[in-house]
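Just below is one structure, and these are the notes that go with it.
Only one protein chain is missing; all other protein chains are in place.
Right after this comes chain A.
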Amino acid sequence: MRNYIIILFAIIICTSCDDILEQDLVGKRTDQDYWSTEADMVDALAGAYGQWATRALGMHDLFFDNQGDDHWRAGDHAEDEEIETFNTNPSNYKLRDTYKYKYEVISSANGILINGPKVKDLGAIGDASYNSIMGQAYFLRAYAYYRLYLIHGQVPIITEENVLINEYNIPKCESPEILSDFILSDLEKAVDLLPMKNVAGSVGKGAAWAVMTSIYMHRATEYNNTEFLNKAITAGQNVVDNYPLADDYLSLFREGNQYLEENLFIMMNDMEWINQSIMSKHRGPRPWGMYGFQEPLDDLVDEFEEGDVRKSVTIISDGEFAFQGSLGLVEHTSDLTNTGHSYFKYMDWTESGNFNHGLNIPFLRAADTYLLVAEAQIRLNGAGAGDALINAVRLRTGLGPVSGADINDLIHETRVELAGENFRYQNLIRWDKAGIYDLEEFLARPEKMIPSDVGRKVWNGPKNYYQPLYQTDIDNSDGVLVQNPDWVN
């Protein structure tokens, strides 16, 4: 008994204060030991890419495209209705996550840009791998800011300098142009560092050129703005010269698409590892295993020319059949949707008849850049100047070549080629700014919306060029972050 008691007390006495107070952080790492190996950099890069699958782009960003005329929101979310009818309340939570998650990508990229050189100095990584990772970090940061630029116009620019002094409450940049200049400078660094062709899932130079092309086109706010249209052509031509288009349109959206050179930037996914169902699942009929948002409108379906193979890849309509693995051919019936159509681009089934929500989703395709270059050439040099590039895109469509294509032909081609890929509304804004469309009139046309929205979906420029900033972020900034113009009553 006495021994026992002595042991008992020994527990107390021998476990001195220091032992009790020195508890280890198990299973997690800190600044003290992170950033020492190549694997640390690769993991951090994977962390930056991984955010795109969820809310950085995968989900909420896509809902802003409801404001265009390709599809209507469907689903049952009141906040989607606000967005689609151009009444976005600054407290709408769809504004919150897509903003926050993009800054998460920026945070991860900044971490790599700040700490990568330390790993290099330790001699823990070779030049090729180091340059590729640093280039991707510049690209990912640029792409996150690019999406913010399109959605909000002006946002705070958090760079390595801000991170090092823990400064996150800063005003938004003074103009969208300043933001786009910052993005372009990141992209130039990315182009310098990245290889032309990178491993599957990683971007190469092409992705950076593609975003540069897009930004120049958004900057070309007059129909024939020589400066930016020429810049777009120069940047885009790099893509045209180095990244051939895929032979088969469907293959761009199905398993194995990460190896296609046309897919410049792709969100990797699979059912076993990432298993990120949000991107592929949120569109499509609920009884088929999807969530039922975003149903294509007749207006988009009618845009396709007779015989265009892209139609059946992009859309499935009532009376058409989908092959659903062991379930065989299943008819798209009228009770599935309000419009009679569903997007089919990201719809796939496994052999056992389960919905395959593991498809890789392309974010940037070379075909987009081809068409941007073609557009720039038409706008600078007139009808026919973009024929070669338009025809390169049409080669796999089952349609014949065009000749003497004008800006309307180009817009038609762009709409069908990129349908459902989150480009339409941003392109419409671009074309409004360049004087090609008057969105106030264009988007008010009854065929551009679901019947119950007629009279409610009223576009107002310039307010609706951008979304408001999320109210809580403004509130929390204590006056530092100011709401976008026109969104303040």
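What we mean here is this: a contact is a pair of C-beta atoms (placed from the backbone, for glycine too) under 8 Å apart; a residue touches a chain by one contact, two chains touch by 3 or more; residues count from 1.
Keep this in mind: contacts and distances are computed from a predicted model.
**Student:** UniProt protein name for the omitted subunit, picking from "Acyl-coenzyme A thioesterase PaaI, contains HGG motif", "Fructose transport system permease protein", "TonB-linked outer membrane protein, SusC/RagA family" or "Glutamyl-tRNA(Gln) amidotransferase subunit A"?
**Tutor:** So, among "Acyl-coenzyme A thioesterase PaaI, contains HGG motif", "Fructose transport system permease protein", "TonB-linked outer membrane protein, SusC/RagA family" or "Glutamyl-tRNA(Gln) amidotransferase subunit A", the name matching the hidden chain's UniProt entry is "TonB-linked outer membrane protein, SusC/RagA family".
**Student:** Hey, which of A:S202, A:S317, A:Q377 or A:T397 is the one touching the hidden chain?
**Tutor:** Once the missing chain is taken into account, the touching residue is A:S202.
**Student:** Consider the whole complex, including the chain that is not shown, and state which of A:F63, A:Y249 or A:F355 touches that chain.
**Tutor:** Of these options, the touching residue for the absent chain is A:F355.
**Student:** Looking at the full complex, which residue from A:D192, A:E331 or A:D475 touches the chain that isn't shown here?
**Tutor:** A:D475
**Student:** Among A:N169, A:T226 or A:N408, which one touches the chain that has been omitted from the display?
**Tutor:** In the complete complex, the chain left out is touched by residue A:N169.
**Student:** List the residues of chain A that touch the chain left out of this view.
**Tutor:** 1-2, 5-6, 8-9, 11-13, 15-32, 34, 40, 42-51, 74-78, 81-82, 85, 87, 89-91, 96, 99-101, 103-108, 111, 155-156, 158, 166, 168-170, 199-202, 268-276, 286-292, 335, 338, 354-355, 357, 451-452, 454-456, 470-473, 475-479, 488-489
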